[in-house]
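Structure provided below as structure tokens; questions to follow.
With one protein chain withheld, the remaining protein chains of the complex are depicted in position.
Let's look at chain A:
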Amino acid sequence: MTTTVSFERVTKAYGEVRAVDGLTLDLYPGETVALLGPNGAGKSSTLDLLLGLRRPDSGTVSVFGTSPREAITAGRVGAMLQSGGLMDEVTVRELVGLACDLHPRPYRVDDVLAHAGITQLADRKVDKLSGGQQQRVRFALATAGANDLVVLDEPTTGMDVTARQAFWATMREQADQGRAVLFATHYLEEADAIADRVLVLHRGRLLADGTAAEIKAKAGARKISFDLEELRGGDPGLERRLRELPFLATATVSVSGSAAGSGHTVRLQSTDADATVHALYGLGVYPRNLEVAGLGLEQAFVAITAAEEAKAA
């Protein structure tokens, strides 16, 4: 299968700091990929290398089998930078018109404006827009033509929740048209909700590569919660036996409000939820409202990163 983007042992350092450290990865057509990592993980540097805005110290970056610059010149890649400035003293329509004009395979200006949801802003001056509105203009610039890959660096920075949701709805439309999308984010729920594939970046290296579900599984734990009538009014013996269940990831079992008599919800984390739940029934109790859920990507991410840091220390 041909790749859209291919990094081969790419390294980029700024002075002492290795922003990108021997990174090897391949992206494929049609994928929606999240590049996930905390600030300083090397996400922006990775995208800069991908877009040819910086050159690697060693290793090779190829985009559609050519250099990043060639891929951009051919109109195959559209990109939205985190810090991309905009021309001032011009209207949104003029600026988007420029992007369409510069693209080898442009869309109609009106269509681009509509897709980015900025038709009603078309005659406003770019420098008079809010941060979130400017992000949408940047998005319009990145999608002015028929790109095969759209690259977005933390695209929803500065947007409120509503704007963020609207933005991702637009983004999914792009992905549904068969475009590959690569976006950097530290909003973990975004990666979870949107990406087919998640790349976890930490200190310039690839820490994990898989579906959001796989990333979560890699972190192992699942959370289990249930209500126990038997705990109403308190039962220290039962609480102790709950703590002795097999495969518990957390040492403590939280039992909410057992003394008050009203609450009796038990929450625990297990590395093997099936075995834990089986043992729970073995206690002869009747758990109600049993829920077994994967950890959110955020917690999974914290777990992977922590494990990596423990290894490094």
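Worth a mention:
Here is the rule we go by: a residue touches a chain if its C-beta (ideal position, glycine included) is under 8 Å from a C-beta of that chain, and two chains touch if they have at least 3 such contacts; residues count from 1.
Here is the rule we use: contacts and distances are computed from a predicted model.
Only one of "Alkylhydroperoxidase", "ABC transporter", "Thiol:disulfide interchange protein" or "ANTAR domain-containing protein" fits the UniProt record of the hidden chain, and that name is "ABC transporter". Shown as candidates are A:Leu49, A:Val63 or A:Ala79; the residue that touches the absent chain is A:Ala79.
Of the candidate positions A:His103, A:Arg164 or A:Arg179, contact with the unshown chain belongs to A:His103.
Panel shows chain A; residues 51-55, 72-75, 77-79, 81, 83-90, 94-95, 97-99, 101-104, 138, 141-142 of it touch the chain omitted from the view.
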